[in-house]
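On to chain A.
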Amino acid sequence: MNVPIDQYIYLSSLLFCIGVFGVLLRRNAIVVLMCIELMLNAVNLLFVSLSSYMGDASGQIFVFFIMVVAAAEASVGLAILVMVYRNTRSVDIGFLDKLRK
Partner candidate 1 sequence: MERLTTRAKQVSNKEMTLMERIYLPAILHGMGVTLKHFFMKKASVRYPEVQRPFSPVYRGVHVLKRDEEGRERCTACGLCAVACPAEAITMVAEERKKGEEHLYREEKYAAVYEINQLRCIFCGLCEEACPKEAIFLTDKITPVEEDRASFIYGKDKLVEPLDKRVDVSKRQSWRLNQA
Partner candidate 2 sequence: MMDNIPFLIFSFITILTALGTVTARNPVYSVLFLVLTFFALSGHYILLNAQFIAVVNLIVYAGAIMVLFLFVLMLLNLNKDSEAPRPWLWQISAALSAGMLLVVLAGSMREASLYLVKGGPEAGEIGLVKNLGKALFTEFVVPFEISSILFLAAMVGAVMIGKKEKQQA
């Protein structure tokens, strides 16, 4: 297989930007969390491709740690969202800036 590394870089950049776009676009906090997962995965893809092209295992180990962080983030984030929903009956992120006012 002979894919130049640039293509993986472009792909993961694009994926990351799609995630950013989603974070900016959506109001549903759960979907926003999912977009953050998407961004993390873009980084994962970059790590794996570089690690594989350079013959160094550290990149894949980092992916491992990113997954740990993502799992922790998802569990705590969703727990918080469930509590927010219990109190406000909504998961709209616009709802949460009430503290500011």
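Rule of thumb we're sticking to: a residue touches a chain if its C-beta (ideal position, glycine included) is under 8 Å from a C-beta of that chain, and two chains touch if they have at least 3 such contacts; residues count from 1.
Keep in mind how these were chosen: all candidates are chains of the complex that A comes from, given by their letters.
Just so we're clear, the structure is a prediction, and the values are computed from it rather than from any experiment.
Engineer: Between 1 or 2, which touches chain A here in the complex?
Structural biologist: Looking at which candidate touches chain A, I get 2.
Engineer: Under the stated contact criterion, what part of chain A meets candidate 2 in this complex?
Structural biologist: By the definition above, chain A touches candidate 2 via 1-3, 5-11, 13-22, 24-28, 30-31, 33-35, 37-38, 41, 44-45, 48-58, 60-61, 63-65, 67-76, 78-83, 85, 91-92.
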